[in-house]
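Showing chain A:
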Amino acid sequence: MAPLLEITNLRKTFRLHIQGGVEIPVFDGLELTLSRGEVLAVTGPSGTGKSSLLKLIYGTYRAGAGRIAVRHRGSVIDIATATPRLIGEIRRHTIGSVTQFLRAIPRVPTLDIVAEPLLERGEDAGKAKARAGALLERLAIPPRLWHLSPVTFSGGEQQRVNIARGFAATAPILLLDEPTASLDPANRERVLGMISEASAEGTAIIGIFHDAAARNQVATRTFALTGPG
Partner candidate 1 sequence: MTTAYNFAYLNEQTKRMIRRAILKAVAVPGYQVPFASREMPMPYGWGTGGVQLTASLLKPDDVLKAIDQGADDTTNAVSIRKFFVRTAGIATTEDTRRATVIQTRHRIPETPLAEGQILVLQVPIPEPLRFLEPRETETRKMHALEEYGVMHVKLYEDIARYGHIATTYAYPARVAERYVLDPSPIPKFDNPKLDRCPALQLFGAGREKRIYAIPPYSRVVSLDFEDHPFSVQRWDQPCALCGSRDSFLDEIIMDDQGTRMFVCSDTDHCGKRRAAGLGGR
Partner candidate 2 sequence: MTETNDQPLLVAEGLGKLYGGRVGCVDVSFALWPGEVLAIVGESGSGKSTLLKCLSMQLEASSGRVRYRLRDGRTAALDELSEAERRFLMRTDWGFVHQDPRDGLRMGVSAGANIGERLMAVGERHYGRIRGAALDWLDRVEIEADRIDDSPLAYSGGMRQRLQIARNLVTGPRLVFMDEPTGGLDVSVQARLLDLMRRLTHGSGLSAVVVTHDLAVARLLSSRMMVMQGGRVIESGLTDQVLEDPQEPYTQLLVSSVLQV
């Protein structure tokens, strides 16, 4: 079975012009493949580029060199050279993402935030909201909070909204940046349960797990970053 994601020779370097053009290398020559159903845990000390790797795959960061090949709707697309429009399409259908922190927009209700990825796919509003509600319930965010903006929620609540949003529209690939970081044990278990289920259904997952126990519970493989060598 062909991999869903194939990264070859990936290099990322930050060039900070406003600080005299100093270059900060993140990694070089990185190779990685990901197949259906895998849960790949990216490990490594702080600053070795774990989040950067996820952002490169998602297209937020630009690659310095290399290839990030994604299986998208029957063809193989290199995200490193794809047009912004195509990356947008890939994000809507092929790669889902749960960032480390929720970007909460004031006045937008929680339910709408979670339903949004489905609406962007053209899903019917009623069905989208129903699915959003189901996910929020599963993550113990009670209905009385759904019409509120998550701006005033606790860190843990915000993270759970973020996760619900990431899982709303099922995509072949899912990127998770510290999904259990701010969660208490009960919620942590819920999230890990969702990850396992998704993986069992074939979703390929790349995750950054600070917590070794969580990592060990769900990861099928690890990928270690060691810093620029």
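In this section, contacts are C-beta pairs under 8 Å (C-beta built on N, C-alpha and C of every residue); 3 or more make two chains touch, one makes a residue touch a chain; residues count from 1.
Here is how the candidates were picked: all candidates are chains of the complex that A comes from, given by their letters.
What you see is a predicted model, and the numbers here were worked out from it, not measured in a lab.
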**Numbered candidate touching chain A, per complex, among 1 or 2** = 2
**Item:** Residues on chain A engaged by candidate 2 in the complex (per definition of touch)
**Value:** 15-18, 55, 59-62, 84-85, 87-89, 105-108, 116, 119-122
